[in-house]
Every structure is written in C-alpha cells, then in structure tokens.
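Below is the structure I would like to discuss, written out as structure tokens.
Every protein chain of the complex appears in place save one, which is left out.
In order of appearance the chains are A, B, C, D and E, and numbering begins at 1 in each one.
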Amino acid sequence: MTELSYLAAGVLFILGLKGLTSPASAKKGNRLAALGMLLAVIVVVVDLVLDDSSMAWFVVIGGVVVGTVAGGLLALRVQMTDMPQLVAAFNGFGGGASALVAAASIVAVGAAAPTETAITTALSLTIGTITLTGSFVAFGKLQGILPGRPIAPPGGTATNAILAGVGTVAAVIAVITGDAIYYWVAAAMWGIVGVTGVFPIGGADMPVVISLLNSLSGIAAAMAGFVISNHGLIVGGALVGAAGLILTIEMSVAMNRSIANILFSGFGGGPAAEDIGTKPVKRATADDAAIALAYADTVMIVPGYGLAVAQAQHAVRDLAAALEARDVKVHYAIHPVAGRMPGHMNVLLAEADIDYELLLDLDHANPQLPHTDVVLIVGANDVVNPSARTDPTSPIYGMPILNVDEAKTVIVVKRSLSPGFAGIDNPLFYEEGTMMYFADAKAALEDTLTAVERL
Amino acid sequence: MTELSYLAAGVLFILGLKGLTSPASAKKGNRLAALGMLLAVIVVVVDLVLDDSSMAWFVVIGGVVVGTVAGGLLALRVQMTDMPQLVAAFNGFGGGASALVAAASIVAVGAAAPTETAITTALSLTIGTITLTGSFVAFGKLQGILPGRPIAPPGGTATNAILAGVGTVAAVIAVITGDAIYYWVAAAMWGIVGVTGVFPIGGADMPVVISLLNSLSGIAAAMAGFVISNHGLIVGGALVGAAGLILTIEMSVAMNRSIANILFSGFGGGPAAEDIGTKPVKRATADDAAIALAYADTVMIVPGYGLAVAQAQHAVRDLAAALEARDVKVHYAIHPVAGRMPGHMNVLLAEADIDYELLLDLDHANPQLPHTDVVLIVGANDVVNPSARTDPTSPIYGMPILNVDEAKTVIVVKRSLSPGFAGIDNPLFYEEGTMMYFADAKAALEDTLTAVERL
Amino acid sequence: MHIGVPNETTRAERRVATSPQVIAALIAEGADVSVESGAGTAAGFTDEVLAGAGAEIVASLTDTTPLDILLRVTPPDDDALKLIRDGGAVIGLLAPAANAERYLAQSHIAAVALESLPRSTLAQSMDALSSQATAAGYAAVLLGASSMPKFMPMMVTAAGTVPPAQVLVLGVGVAGLMAIATAKRLGAVVYAYDIRPETKEQVESLGGRFVDAPTQEMDEGGYARAVDDETAAKQREILSDIVASSDLVITTAQVPGRAAPRLIDRADVERMEPGTVIVDMAAASGGNVEGSVPGEVVEIGGVKVFGPDDLASTVAADSSRMLARNLLELVKRMTVDGELLIDPDDPVVGPALVKRETPDE
Amino acid sequence: MHIGVPNETTRAERRVATSPQVIAALIAEGADVSVESGAGTAAGFTDEVLAGAGAEIVASLTDTTPLDILLRVTPPDDDALKLIRDGGAVIGLLAPAANAERYLAQSHIAAVALESLPRSTLAQSMDALSSQATAAGYAAVLLGASSMPKFMPMMVTAAGTVPPAQVLVLGVGVAGLMAIATAKRLGAVVYAYDIRPETKEQVESLGGRFVDAPTQEMDEGGYARAVDDETAAKQREILSDIVASSDLVITTAQVPGRAAPRLIDRADVERMEPGTVIVDMAAASGGNVEGSVPGEVVEIGGVKVFGPDDLASTVAADSSRMLARNLLELVKRMTVDGELLIDPDDPVVGPALVKRETPDE
Amino acid sequence: MSDAFISGIVVFVLSSFVGFEIIRRVPPTLHTPLMSGANAISGVTIVGALIAAATGSGAVAAVLGFLAVVFATINVIGGFLVTDRMLEMFKKVPGRKS
Partner (left out) sequence: MSDAFISGIVVFVLSSFVGFEIIRRVPPTLHTPLMSGANAISGVTIVGALIAAATGSGAVAAVLGFLAVVFATINVIGGFLVTDRMLEMFKKVPGRKS
C-alpha cells in the first residue's frame, strides 16, 4: 500500500507538471502536484507512526512547523517582482534537504552501505550541495545582495575545474572506503563550485541558471530516493530533473543562446546579454506577445511604415482574426502621418480587407488608449514618440501623437532600436510597460499568430 | 544486467514509437523499435543458454523459424492496399502469443501461483484471446472473407454482455481456486466476445477497431510480463497499451465519431459511416491534405466560385506561402469561367497580392497538369468536371475544362457533394486519385496551413 | 471562306469586330479576312498591325468579293447585308428585338444575333453579352470615380480623415458584378442589390454588402422576371434611403425583352448630396433612373446623372479583343471543314438565329 | 478676426480655400468668415451648406469689411490683396517663385506661401503640397485609366485572357506614391523610378517594383538635386525601354526651384504602342515628357500625352477639405488669443513668409 | 504483494504515461504505420514465449510454447517489415521553413 500510495503521488506530480505547461490548466496543475505532495507526506507519516519505533516526534513536528511558517511567510509576503529570487532560494532549500538526507544516511549507515547505495548517497550529497550554494548565490544576485554583474573567480574556469576534480575524487574515495570524511570533502568542494560557478553569470541570465539548478535539485531528490529505496522520491525527482533540463534548454533557446554560452560567457566565452543599444529594454518573443494579446480584452494595433516595408498587411489581418476568435476586441489606430504618403496605412489595410469600421484616426484612438489592455505597434516609431508631448527640445515637439503609453502594455515590433523618418530616439522603447519584439514585422506577426494558436 | 538490458530495449521502444509519430522520423523510429526487440530477444536467449537447464532447443528454434518465414513472407508479399488487414492478422498473432504464454504458465504452475500472479495470468489469457479472435474477424472482414457489412449476433448487445459476464465470473473462480478448467472457460467466453463484438462493426470502421485491439494486445503483453516477472514486457506492453488507446481516440476524432459510437453503432446505436452521397468517396482531413501538399514537388491550386464565397483568398495565399517555404512549386490554374463573372478569380487573387506570374490560364495550365503532383481544388466544380470531355450526353459536353484528373493526386475542398452552377454531378469526385475534403474553403485552408506547419 | 469586317467607328463606337490574334486564328482555320481601313484604329489596332496579322486591308468591303460571313459590332444597315453571298451569314450584336424584320427580309442570308445565344456554361466562350458587360461594368466605375469630386478610398492623412466613398450597384448581372469588384478595388464601401436572391452570395463573394430589400426567384431562362407593382414600390422605398446616402450609384438592371425597370425616381435623386454621381447603364433601354438620357449627362439638383451608351467602347482594345474571340468561337462552331454550315438544331447556334416567331412563343 | 474666402472657380480650378468643417472650426476659434457666393459650388459645398456652417455669404468680398486674412487656392491678383487690412496676411498656394515681387510690393501685408512650408514631420498638418499632391496622384491614375483602351487588371475570361496593364510612375514623391497605390489597387503591374535611392523601399512598401536605374542621394532639404548630364543620359536609356513596354506612364518628377527634369523624349514616346497613355504631372513646370502641353492632351504617334493642370480639382471636394484643414492649422499657429501674430522666427511659419532673398542664398 | 509485483505496477503506470504523452496529434496518414509499428512492439511478448518454450516441460507445455513462439515471431518479424514498407512513402525529407 505504501508503495502504491507513493505511485499515486507520483502520478499526481506528473499530472500537475503537465498542467503547468499551459496557461489554462496551470493553476489546477500546481494544486494537483501539491495534493500529490500532501499524499506522500501523509503516507510517510502514517508509515512512521505504524512503525512506532522510537520516533523523534519533536524533531519532526518542530521541523515541519518551522519550515511551514518560514516558507509560508516568504511566499505570501514577497512582491511579484521579487518572485524569481524567492524561487531560487526555495530551490536551494530543496537541494540542501536532499544533501542533508544523504548526510544523515552517511552518519547512520556509514561504511556499511552497499556500493550502489554509496554511489547514490554521494550523488545526492554533492548535487544537493551544489544546488544549495548555487541557488543562494543566484538569490543574492537577483536580490541585489551580491553584485549582479559577472564576476569570475581567480583562475577562471581552471579553478572551477580543479575544485570539481577534487570533489569528484573525494566522492570516489568515499564510496570505496565508506569513510565519512571524504563525503564531507566532496560536499565542500562541490559546494564551492556552486558559488564560483554562478558568480560569473550576469543577472539577466539568472532565470536559466535557476532552472538548471532546479533540474539538479530534482536529480538530488531522486538520488536520495535511491538512498532510502523510495520510489516516490525517484519518480518526483526524476520528473523534475528531466523537465527542468528541457525547460532550461527551452529558456535558452528563447534567449537565442546556448546553455554553454550562458554558463560560461561570464568567463569571457560569449557575447554579453545586451547587444542592442545601451539603455536596457525589455525584450519579448512571439510567445510573450501571444500571451499578452490572447489574454487581453482590448487590443489596439498601431501600424507604421515598417508594416508597409515588411508587407505585413495580410499577417496583421490573420493575427487580428485569431484574436477576435478569442473574444479579444481589436481596433487599429491610424496616425495621420504614419507611413510615407497620406493614406499609406489605408491602402495596405484595405488590401487585407480590414473593415473600415475598425480603423480609428488620432482623434478617436487617443481617448480609447487608456482603456486598452495591449497596444501592438507594428513598424511605427515617430507617430508614437512621447517626446512630441514631453520634450520641448525635440524637433517633433507639439506634433499630436498616439498616446500609446497610456495603455496597460505596449508591444513594439521593429527590427532594431534604429530611429524612424524623423531620425530621433524614442523614449517609449525604454518605458516600464513596453516590450520590444525585435524582428521583421511580417515574420513577427506570423510567429505570434502561431503562438496564439498554440495557447 | 538482464534487467538493465530489458530497460534498454524499453527505451528503444519508447524512442521508436516517438519516431513513428512524425513523417520525417517514422522510418528511423520503426527501426529503433526493431532494434529494441532484437536486443530483448538476444538477452532472453543468452539468459536461457546461460541457465542451461534442459532447454527445449528444437521447440524454440522451430518456432522462430516457422514464425520468421511466415511473418516475413506475408509482410513482403502483401499488396499496399491489403496492408490494414495484415496488420490486423499480426495483431491477432501477438494477442494469441500472450494468451499462450499465460496458458503455458497455467499448465506449468497451476494453483500454486500467488493471487497477484493468478490475476495477471487471467488478464493476459482473456485479453490475449479476445485480441486473437477479434483481430481475425477484422482481418476476415477487410480481406472480404467475411461480409463487410455489420452483422449483429442473435440477442445483440445482451448476448455479448452475458458472454462477457460468464467469462469474468469464470476468471474470478479460476483465480480463487487455481483450477485450470475455469481459465479455459474464461478464455473461451472472451474469445467468443471477440467474434460477436467485431462482427457487427462495418468495414469502414475497422481501422479504429484494429487500433483498439492493438492497444489490448499491448496490455495482454504487459500482463504476461507480470506473469513471468519481466520488466521488458511490462514496459513494451504498457507503452503500446497506452499509445494504442490514444491513437484509437485520435482516429475516432478524425472520423468525427466517438469510440462507443463506432463499437456499438452496428447494433443500431448510431448513424452509418457514409452519410454523404451514395457513391463512395475518399475523404481527407487537413492533415491528409497537408501531407500530400507538403511532400509534393509541384502543386496546382484551382480556385472556383467557392473560394470567393468563402472569401478564402487570404487563406490560400498563406497556405501557398508555407508550401513555397518548403520548396514546393505552387501555381494557380484559372479557368476562364471560374466564379460568377469574368475575371472573378483575378479580383480575389489580386486582393491577396498573388503574383500575376503564378496564374496560368487554361491553355497554359493543362499541359502542366500531367506533371503536377497535387492539384488542390478550392470550391471549383463545373470547371474541373471531366464529363465535359467524356460524356456526350452532358449539358457541358465539349466545354474545355482543366484536366486535373491527369495529375497524380487531386484534393477537392468543398462543403458537400452538391453540384455547382451547371447543376450536374461531377465524376471527378469518385475517382481513385481524388480525395474529398468537405469543409468551408477558408476554414479548410487555414486548418491545412496549421497542419503543414506542424509537419 | 471569306470573312469581312467593316469600319464601324463613330463617336460612341470605337470597337471593331476583330483583333490581330483572331485574324491570325481565322486564317489558320483556312479563312480569308478582309478589314476596312481604319476599322481598328480607335481600338489601337492600326491597319499595319491588322495586315501584319494576315488581314487584307481594303478601303471598303464593297471593293472585295462577296463575303461568306460579315462580322459586326452593331446592327448593319441593309446595304451592308448586300455584301454577303447567298447562304452566307451576318454575325454580331444585331439587336434582334428591333431589327428582326429587316434581317428576315434579306432571305438570302442568315442573321446570327449574339444577344440570343443561350447563357449556358457551354456557350460562355461565345457570350458577347457577358464580355461586353464586363467591359461596361468596369468603365462605368471609372466614369463615376472620375466624375466625383471625392476620393473612392478612405485615407487618414495629416490634412484630415477622408471617409471612403459609398457606392451602390443596382442590378447584379455581369456588369453589376464587375462594377462591384472595381469599386471595391478602388477602396469604396460597396452596397448592391438585385431582384434575384442568389445574387446575395455573389455580391458577398466580391466583398460587397447586399441591400436587404425584397427579392424574387428568376424564371427558367435564368433572367429576372418583371416584378409586380407592390414589390416594386417596396423595393423603391428601401432603395431610396440607401441611394440618398451614396456617393456613386451605378444601375444595370435589365429585364430581357422589356423596358428596363425604373428603380430610382427623380425624388430619390434629389435626396442625394450635391456632387454625387449616378451612372445609369440601362439608359438606352428605358433607364433605371428617372430623367437619365442615353448618351448624355444631365444634372438634377447638383447630382450628375450619366446615361452612357459607349461604356464598352471606352476600353475598346480589350472589349474588341473579347468580342472578336466570341465571334471566332462562334464561327468555328458554324464551320465544318472550312465551309459555313448553319445547323438550326445546334443548341448554341440555333437560338441565336433570327427566325420568325413561332406561334407558341 | 475676419477671414475671407473668394470664389476662384474657373474651368481648371474647382477647389475652394475652405470647407464647412473648417468654417465651423474657425468660428469656434472666434473668427468671422466671409465666403463669396458660389465659391464652393464646384466642390460640392453649396452656399446653403457653407452658411449653415456659420459663414457669411457675400456676393463679393469687396462688399465686406477689410480682412485680417485672405485664404487662397491660387495666387491672387493685386486687387485681391487690397481687400486685406494693414498688417493682415494672405495665405495659400501663392506660387512664390513667380509672384514674390508682387507680394513684396504690397508692403502692408504678409504673404504666407504654403509651398514654402518646411517638409518636416511637425509641419505635416499644414503641408498643402502633400495634400494636393495626394489628390493629384489619385486623379492622374483615374485620368490615365479612363483614357486607356484597355483594362488595368488581369482577367481570365471565357473570351480570352486579358493581361494586366503595365503602369510606370516616374518620380516617387507624394503624388508618385499615391499614383503607385491607386494603380496597384486597380490591378495593374506597377513599376516606378525616382532619383532618390530611399524611394526604392517606399515603392516596394506599396507593392510596386523599382526600376533599376541610377539613383543619387538627396540634398539636406530632402529634395532631389538636379542631376548631371551623364547620369541623366543613362537614366533615359534604361527608362526608354520600360517606357516602351508600358500601357500608362505617369510622370511627377520635380526639382524645387528649377524646371522639371526631362525624363522622356519624343523618340521614347514614339516607341510606345498606339493607344497607350502618358500623364505628365510636371507639364506646368516644364514637363518630364517632351511635347507635353500644360492643360492639354496631344497625340504623338497614337499615344495620348496629357499635361493636366487641374488634377487636384477633379476631386475638388476632398482636395478642398484637405487644403482647408492645412490652412486652418496654419491660421491656428499664426494666431494668439484670436489675434493674428506673425512670428518670422517660428520654424514652421518663418520659411513660408515671402521675403526678399537674403544675399547668402 | 511481492516487491517485484509492486515495482511491476510502478513500471506499468510510468510506461503508460510515456505512451500517452508520446502520441500527440499524429497526422492521419501516419495512423496506420504507427498502429502497425506499435503492434510489432507489442510482439515483445516473444520474450515470454521463448521462456515458456524453453523451460516448459511436458507435451502440452511444449505445444503451447511452440505455438506462442510461432505467433509472437510472426507478429514481430511481420510487423516491423510491413511497417517499414508502409513508410516507403515518406522518402522525401521536407526543407524546413527558415
């Protein structure tokens, strides 16, 4: 029964994780996984109680209470923007717990363990430790306690290689001899690698690192499962280990980087994360745009000269149709001087057979914008440049523009940060609520459509 | 080692099955799975040899030789069109083998087996038997040995329910008492259910039934795995059991039916399979169209009035663009009287900005058609009606038409078999090389595009 | 076989009953083709071009041997019919309703009126009504658009937003459909109406919007019947409002063998804004618009009402080419081994022959 | 503030320097507006409509009190300038190159020439050259299309396949872009060429094809410079071939302050097919086409060459509305608390003031 | 329940999940080859058949074992071969959209 209950918990983990991969089912997925965890905990507690060996009640209860209060407070108090670092910290605790389970087993069983158990114990210990230290460095960087910029250890990659080598050798000796001290040495070495390995990675790449550490914490848990011969741990741990790895790969693909590039670029191995412009912008992918658009109630599309250059009129129509099918209200805001000739946008939108009634001119669009969830700017620039409103020294000061910055979210599709016809920079691109989607307008809209249809 | 080798075989099965889900990797997938099977067989043989008990060599070798020759000849000799029934037959053999393994275990171990083994033995035996008989009935129907039309047993569903009930009770008694005779009774009852259950199902629905029986044969193998405590069998069998079930569901969804409707409609429970027209046509889905188009070298799109009615001009352009991105050459054949006014198609295609150079009129299109892989007819009818060429009694006899029947494959997108402007039936729809895709033109083209992008 | 093509060009008529391509095709079929000098000039086919295609250019067809076939854009006078040999034929847009008696009087020849060809799928390649209506529908929109003081498309510009023009097309036969398509291309919002209900789908297939006024099934011939007074009144009421808000109205409604239905009264015209335009393509057969005059433009309360009689001629090159192709296909159907052979039972040619009405019709 | 709008309608001029909407807007700004009777009729703005918007309709502006501002579509004669009070202004398309001396002679008023406004993003709402070029580019295509004996779009029909017309646009400023867009809408295959290389992207952004002939960077003002003889010769050579195969050629090339560049010689015209059409929009400033005559149509070897001088007037309602909006925005910029205040240092108004040339220019 | 049996159940459930997850939207043209390939995999019961044939004692067991081996072998050999033949139709590997 115990084993089958763990299997049931494992199935709940699987279903939960599956749920988490799609927006519609994510919340339910998380709760299923939590249910699985509750089941696993009840099973083990019942088992321990039935066993009624000299169970160390106060340790167990004390631990659970402390952990619950600490974890609960952290989770409920944290601000939205600080969540990534909190996840990193939680992950560190998880890795630490697996290392501690291994450590407890070393203390309890010692050299008596069969080779296979010794191996998994060593793995659980070292992987758990690197997860612990690495996660806390990541936490520190994101929280601003540690410097966000990449800092390589003295000696760079070589130092890390040596530390890892020593740690590995110590672990092998530990397995062979069963001598606890070698376990601790191995754990210490790998713990240091966690620190020196994560320190050189820039703050922007941290999410990928956290995801990788998350995968490691899953593997550590699975190894701990081998140590205590528990299928529940193996299922849950292996699941997270594999899923975390795939997720890490996906995240780096979304950033157009390889994992190796992310992990080692701080050592001078690859290009810096920000390659366009000097001021930071928030970059978006097709999927980001798709989620923002698909979950909006009202969308305003602002076409500009770039739409014409990319001949993206059909693509914009297709995307709008897909959004309308999801009950999103889509309008188009046409600025009087968008494009390069009077009525340029009208020619294109008429070709794509977009209903005239959906086209709003400046006077009609501006009052709508504060009530608009998402503005999608397609190859427009000057006509949405807020310096026309705010900067008396700007050559376009005084020109009426589309006040897109009054909308909740702004997505700008263009190929780069280069200026438009008027040749001036656009402060809109650097604003808090603006996401820059750098791509050819047609390709971007087509990719976003594909992403919307996948949601 | 043995166990881990079985695991390796299981992994190969997983990778192989995964490969089989996409056209690009299917062939490799099948070979990986075969490799896994080879590994499993080698492992068991080595194991048996090492065991060097009184191994019944001649039985083993004789069986393998007979099976290899029979299976090999059948597989290599069969004609493409007869493949589905061959798969059914093979499936029946697989189910039979599992039942025989269970039977051998019953004979060898008898009442001595622990309850859990007895249960799995009973399951392997009964599921294997129903697979055996059901598959051979399916084979007989498809091969034309048995009548293809649905034939319900006397008493209908009630008869089957009684047989199944008796079989189940016998199995339960067998498990409890360990008495072999009850096993045989259970097997016999379920074997009959296989016959009486499949007999009432029409020939058109057989693929779905075979897929379901395939899933059952997987489960039978997994149960046999429990009987002989072999993880290799459990992994492979469970894999096929689950995959087969999903596939069965997918196939019935593709036919717009529920599984229950397919299984029980022969008993008067649901509509007949062919609901449109009386002559049989080959129906196609978006995925069929996508595969045909994406793997073609040359495609000719023939637009007609239906394209205009559906306002599918943008959709056709998008699909063509996706095909061109895959190096498919796409042209459009414009019949002089397509649509309802002179130049009707030109107005639409120009709106969608389709290059004039891609438009071929009758005189230029017809010489191309014999060299065209796929013709995609979108809402055209009279202009591709071959009776204008072949049937002197036809009111349109003598009118030049697009000779689309000279192309390798023809896909016709329209909503039904109803006639066009001239009000006459179109023999093209019933030809061998024609697939009918019944849908609104715009929806059909959009769905096909999605399917192409998924390939 | 000797085929003759006269010069018919006048102010209103710039078309010619042949084209360089068709001359070449006829010659390939074994015919001789004589064309009067200057016949094609207004359509852009100079004498040199036609001669280059193989035609004999003659000052007048009277200079040449009797003709087997005379091809015409417009109804010929009796002298022209004399050019044809005994047993020969005149083929063209012969206006049989008005001229049948004249043709029948010349009993030595057969008169084949393109207007009377069946409107079947099989006969479409000879259907000159369709090909010329295509040209006329296109030309009507260009005429209307260039006579309007406003843009057809919508334009959002720095100098204000120009709303799209509203175009109304009444009568959705071939010309009406072409008018809808052309106005739509230019960016207008297009409404359309026809008495036949199946045109709704056709209008929408071109991106137009169908006006929701009463419709009525067509007769066996596929033509609209004359409507009763009550329906007509209801129609006019609904149409009057949409006419009033239109910038350009194009009317094409016809009922074969009858006067064109009156769809727009003077009062409706007066409700329109000054500067708006009406093109009444049915002016010559009675007019869909009260006050329209064939071949002229009249102004009613600031509204320009055109009654053009030469629309197909304004695209004379292409309309002549299409007409010539129609004639070529018909000539081919009427010849066997290079000899003219008129089969009154042929399902295509038969109905086009000008015959004395049989009592049961 | 008193604003006057005269009646300028002639054969070639149907526009008026105001519109009902703009009259209402000016009155809302506190101005009085007097309009000469009949001034808007040709543009579709009847006296009643303008009066309804709040204008005072006068038989002649001489009947009314002195004006603060006189709005003009065309350059006024000296008598008209007398209507303006001391310190007042005339604003409109004043053709400053030809008339500057006349305006300067009337030292009691300021002359603000819309032609001299900067072509900057900020000034676009007042940019009458753009708004009128928009109208002219559209009208040029309609003129060309209705004068051509062939269809613009491709049509596959039962009476043969009609290939699409080939349209060539030379000079891709505002008018040229509009011409490309309009011809493309009608279904033609459109080629275009301009000396400024950045126009390639603009042409393609409208679905046109750029002709691969030599280009040249623009000057600081964003205008093309006059090109040297060698480049011009090479240009003409490449263009000659594409001109020869075109059905409709629309030329719009201008070099500010100079005569329009000659892009098409008589020999090029003669290479074109009979029945083809050229619209030379630069005819008035010297002509891009050899032989074009402003305000007339000449035939050269079967090719119709138009030199229209009233293109914007053919869509007088919308072109007047846009011009009126341009004038409104400029008047608003030139008034403070309802009083005219001309600031020669204003980056928009300053350059538009007619001034005596300073030596360094 | 024996440990082996319980771990069998775990393996069974997990394998089923893998099977469920692997089959996504499969194009209908692949339905038959996929079914055929899966069917061949279900011939893994050949392992059981071989064991039964090799270790069974007595005539009945021998016959059952022999038949089991024949059946399973037919399923395996025939299954993979016929699948391979069906898949001949997907020879051209498509260029991917860039």
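Heads up, the rule we're going with is that a residue touches a chain if its C-beta (ideal position, glycine included) is under 8 Å from a C-beta of that chain, and two chains touch if they have at least 3 such contacts.
Predicted, not measured: the structure shown is a model, and the values here were computed from it.
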Filtering A:Gly241, A:Gly306, A:Gly343 or A:Pro386 for touch with the omitted chain leaves A:Gly241
Determine which one of A:Asp288, A:Asp353 or A:Asp425 touches the chain that has been left out. A:Asp288
Omitted-chain contact residue, chosen from A:Gly140, A:Pro153, A:Gly178 or A:Gly232: A:Gly232
So one chain is hidden, and I want to know which residue out of A:Ala220, A:Ile301 or A:Met436 touches that hidden chain in the complete assembly. A:Ala220
Touching the hidden chain in the full complex, which residues of chain A are there? Just list them. 6, 9-10, 13-14, 16-18, 20-24, 26-27, 29-31, 33-34, 36-37, 40-41, 43-45, 48, 53-57, 59-60, 62-64, 66-68, 70-72, 74-76, 78, 80, 83-84, 86-87, 90-91, 93-94, 96-98, 100-101, 103-105, 107-108, 114, 116-117, 207, 210-211, 214, 217-218, 220-222, 224-247, 250-251, 254, 285, 287-288, 290-292, 294-295, 322, 325-327, 451, 453-455
Touching the unshown chain, chain E contributes residues 3-4, 7, 10-11, 14-15, 17-18, 21-22, 24
Contacts of chain B with the missing chain: which residues? 3-4, 7, 10-11, 14, 18, 231, 235
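Quick note on the criterion: only the chains that are shown with their structure count from here on.
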In how few steps can one go from chain B to chain E if every step must land on a touching chain? 1
Of all the other chains, whose mean CA position lies farthest from chain C? E
Relative to chain B, which chain's C-alpha centre is the most remote? D
With contacts defined as at the top, give the pair, B-C or A-C, that has more of them. B-C
Can you work out the whole-Å distance between the CA centroids of chain A and chain E? 39
What's the distance between the Cα centroids of chain A and chain D, rounded to whole Å? 56
In chain D, which residues are in touch with two or more of the other chains? 124-125, 130-131, 134, 153, 155, 157-160, 162, 185, 187, 207
Do you know which chain A residues sit against two or more other chains? 311, 336-337, 342-343, 347, 350-351, 353
Which pairs of chains touch each other in this structure? A-B, A-C, A-D, A-E, B-C, B-D, B-E, C-D
